[in-house]
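Have a look at the structure below, then the notes.
What you see is the complex with one protein chain gone and the rest in place.
Chain lettering (A and B) follows the sequence in which the chains are written, and residue indices restart at 1 in each chain.
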Amino acid sequence: MMEVSLLEIIGRIIGAIIIAFIGIVVGLFYKGLDRKLAAKMQARLGPPLRQPFLDFFKLMIKENIVPENAVPWIFNGVPVLTLVSALTILFYLPVGSIPPLLSGYGDVILIIYLLTLPAIGMVIGGFASGSPYANVGAQREMVMMMSYELPLVTTVISIGWKLSQVYPQINVFSLEVINNHPIWGLVGPLGFVGAIFLLLTLAVVTPGELSKIPFDVPEAETELAGGLLVEYSGRNLALFSLADATKTIVMASLTIVLFFPYNISPLFHLSGFLAIALDTLFFLVKLFLVIFIEVTFIRVAVARFKIDQVSFAYWVPISLMGLLGLVLIFLDHII
Amino acid sequence: MNYLKSEEIMELFQNRLGKQAIIDSRIETKIAGIKKNTYQVIWIGVKPNFFKEAVKILVELHYPHFAIISGIDIDKEIELVYHFSIYYGEKGKEISINIFTFLSKDNLNIPTITDLIPGAQTSERETKEMFGVNFEGLPSLPNLFLPYDFPSGVYPLRKDEKGVGVKVSEGDEVKKGE
Partner (left out) sequence: MSNKTYSIPIGPVHPSLKEPMTFHFEIYGERIEKVHLAPGDNHRGIEFMGRQRNPIQIIYLAERICGICSASHPFAFCQAVENAMGIEVPEKAQYIRAIIAELERIHSHILWAGVAAHELGFDSVLFLSWRAREEVLDLLEYLTGNRINYGIFMIGGVRRDITSEQITRIKKTLDYYKEIYGKLEDIFLNDPTIALRTKKVGILSKEEAIQLSAVGPTARASGLNKDVRQDQPYAAYADLEVQAITPEVYSGKVNGDVYDRIVVRLLEIVQSIQIIEQCLANLPEGEIVAEEKLVKLLNLIKKAQGEGIGRHEAPRGEVIHYVKLNQSELPEVWKARAPTYNNLMPWIPMLIGQQIADIPIVLASIDPCIACMDRVTILDRKSGQKNILTKDDLHKLSVEKTRRMAQ
């Protein structure tokens, strides 16, 4: 049995609150950056960087309307569930050289489950709101979820499997461990190519997971007028926007942890507080780059797909790409 | 394709429908541009009971492009003008054909042409709503342009007591040409 002291529990709780707060603030800030950059790419001015914060505060003071034919407790509970599950993932993510707040034996597996929770929550919320638009949105979200899960899991499992082969004695599904052992150093040329395939797979899964163009079919403004979220307003919508911001951070961090866990401090032979600060800063820069490429750039450059096209894209080419990556890494190992 | 001249089209109508069916007919020639090219517009007035036959002749001649039905309230009658055009597809060959007919307000019935030209449905429904003309054979469908709960027996574009008068809003005097 592990010894758990009261102090440690209190420390964890305080840490959780701080991380949740920072996660949300950073998430909203990056959302602002994303909007600003997208606007610049579209040759317009765009909103100020603090716009997501303003939106959030505005939504908080707005009336919270529950439709007549909705199920109130589900309808109101889902935004909380979504936000909480997104925030929980944050506790398992290592930031730069800071180890994660919580870590156990199957972090990655847990994260994959937690990632599906917001989606399931939104599906339930959509069905509970009793609007035809939300209904269609919820159906589409379910189809999407079933489509992108396989490539996502393939990516994570491949890396875990490779780690387990190299270091049989350690807990390979802990993000901290993955963070400390970058995949690129462990594989040969064949595996390197495989890892690139896996990276691409994850890069395509990310906009789907975040419901961003071209995979924003569940919300599809011009078709479903917001789809899943069409009936949500006020506080509930504010919570969804926070959850969305947090999820963006989470997905981008996952890419970083799995593929770019490098820190900058060893380069300068730093240690102690300065190293942590620099690594955190470097992490934020990486986060920005990943979000820029995976979210902002893609959403500016393409049109929205249809649900059958999304489903096909994930099931056939993207899944194949992921599996190919897995096979290459496997071949690399046995050769 | 063998194109008939406007005069020949007119003759065809006269031969097929008979002299007594045609109320009025004329061919207008319009000039355009520096080169003074011309195009022609045909006006044919037929009696209501020959109207469907006239459209059939047109469909046999060349499937016409149907534009719209214009309705005019003239005292005891309602005039309907069907605007068609045929022979499109080649430069300067198109001829506009306007077939008009007068319906007495006691008997506002005219056969539908939607079986020949399905695209006329919108216009027939509009004319039905605005003038109260009954199109025989047109399925009874809800109001297209007027609200669903619009009072029955009121036809906005009629100028008689079944219309809505000239007053547009309260306190608005009937003014001419301000």
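In the analysis below, a residue touches a chain if its C-beta (ideal position, glycine included) is under 8 Å from a C-beta of that chain, and two chains touch if they have at least 3 such contacts.
Just so it is clear, the structure is predicted and the values come from calculations on it, not from any experiment.
**Student:** Any idea which of A:Ile18, A:Ile65, A:Met146 or A:Val302 touches the chain not displayed?
**Tutor:** In the complete complex, the chain left out is touched by residue A:Val302.
**Student:** Considering the complete complex, identify which of B:Asn15, B:Asn37 or B:Ser104 is in touch with the unshown chain.
**Tutor:** B:Asn37
**Student:** Given the contact definition stated above, which residue among B:Gln14, B:Asn98 or B:Asn134 touches the chain not shown here?
**Tutor:** Residue touching the chain left out of view: B:Asn98.
**Student:** Give the residue, chosen from B:Ser6, B:Ser25 or B:Asn143, that touches the chain omitted from the document.
**Tutor:** The single option touching the absent chain is B:Asn143.
**Student:** Across the whole complex, list the residues on subunit A that are touched by the chain not included here.
**Tutor:** Subunit A touches the chain not shown through residues 41-44, 132-133, 135-136, 139, 213-214, 216-217, 220-225, 300-309.
**Student:** May I ask you to list the residues on subunit B that touch the chain which is not drawn?
**Tutor:** 28, 30-35, 37, 39, 41, 43, 63, 65-68, 70-72, 74, 81, 83, 85, 87-96, 98, 117-123, 126, 130, 142-147, 149-154, 156-157, 164-170, 174-177
Please note the rule applied: only the chains that are shown with their structure count from here on.
**Student:** Counting only Cα atoms for the centres, state how far subunit A is from subunit B in Å.
**Tutor:** Whole-Å distance between the two chain centres: 63.
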